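The complex is shown incomplete by one protein chain, all other protein chains being positioned as in the whole.
Then we have chain A:
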């Protein structure tokens, strides 16, 4: 599979129509998948894999465009899921309205957090984002909020109405929710790609390269990154809302460090400068974790994977290959 680079690279004019055509073909073919898989294990694996893939896209975007390691993406993922569930349960919202309001809530939260954390150094950024995800995990598990959030057991909910033409009850079926997840993944990947190649993306990367120089040149270096952070939070919220609708459930585990770690692993392994890599990474790690999880080793696997990935392929699995290719080309 070819990786679509996030940063603009010289590509021949012939390249794009071919790539675009192939992408369109894959996108359309994806809708036929549930017919072949007929629900079952593989379908739910792919569903979860793409959800992790969207989270990985978020992590990759912030890493590539802003140079920050977003180690707490679970905060926005879980927040959106809980907001959606609470709006349905306690306020009687329809599925679509709950999803929309939940996304607004997540956007607002991510904006506020971004406004604070963008000012700190990268290492502190990582630790604060992680702490905020833990804050949310404790918050939803508070015993006195039990009637609203379901406490440590998580929150079951029964959405009603239609979501993009699909009955909300049908979304609980792994095959029926697939078109929603599949489309969302493509839309998110497409949006990230467009933003990355836009003027805004160029400005973000320029700030990453040298913030001081950008400030001296008269560019605002604070708000663009806050907006990027808020946008990424929103994207993670989309994953959270879909996951909540697909399972009818929001759990404190959505906020766990392991959720954030897996998204980070998928992003780094797939390569943060690509949009295909993180999604593929999400699917592969979800598969691997489910395999090791069956043996009771899922966390051990995550730990070992973090060590190996950071030791040997901190720039993604394609990077060493690219380097080899470049060396070969020069020789």
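Heads up, the rule we're going with is that a contact is a pair of C-beta atoms (placed from the backbone, for glycine too) under 8 Å apart; a residue touches a chain by one contact, two chains touch by 3 or more; residues count from 1.
One rule holds in what follows: contacts and distances are computed from a predicted model.
Enquirer: Just by its UniProt name, which of "NADH-quinone oxidoreductase subunit NuoE", "Carbamoyl phosphate synthase arginine-specific large chain", "Amino acid/amide ABC transporter membrane protein 1, HAAT family" or "Serine/threonine protein kinase" is the chain not shown in this complex?
Expert: Missing chain, UniProt protein name: "Amino acid/amide ABC transporter membrane protein 1, HAAT family".
Enquirer: One chain is left out of this view; which of A:18, A:108 or A:300 touches it in the full complex?
Expert: A:300
Enquirer: Out of A:25, A:123 or A:158, which residue would touch the omitted chain in the full complex?
Expert: A:123
Enquirer: Kindly state which of the options A:142, A:156 or A:194 is in contact with the chain not pictured.
Expert: A:142
Enquirer: Footprint of the hidden chain on chain A, which residues?
Expert: Against the left-out chain, chain A lists 69, 116-117, 119-124, 126-128, 130-132, 134-135, 138-139, 142-144, 257, 261, 264, 297, 299-300, 302-307, 310-311, 314.
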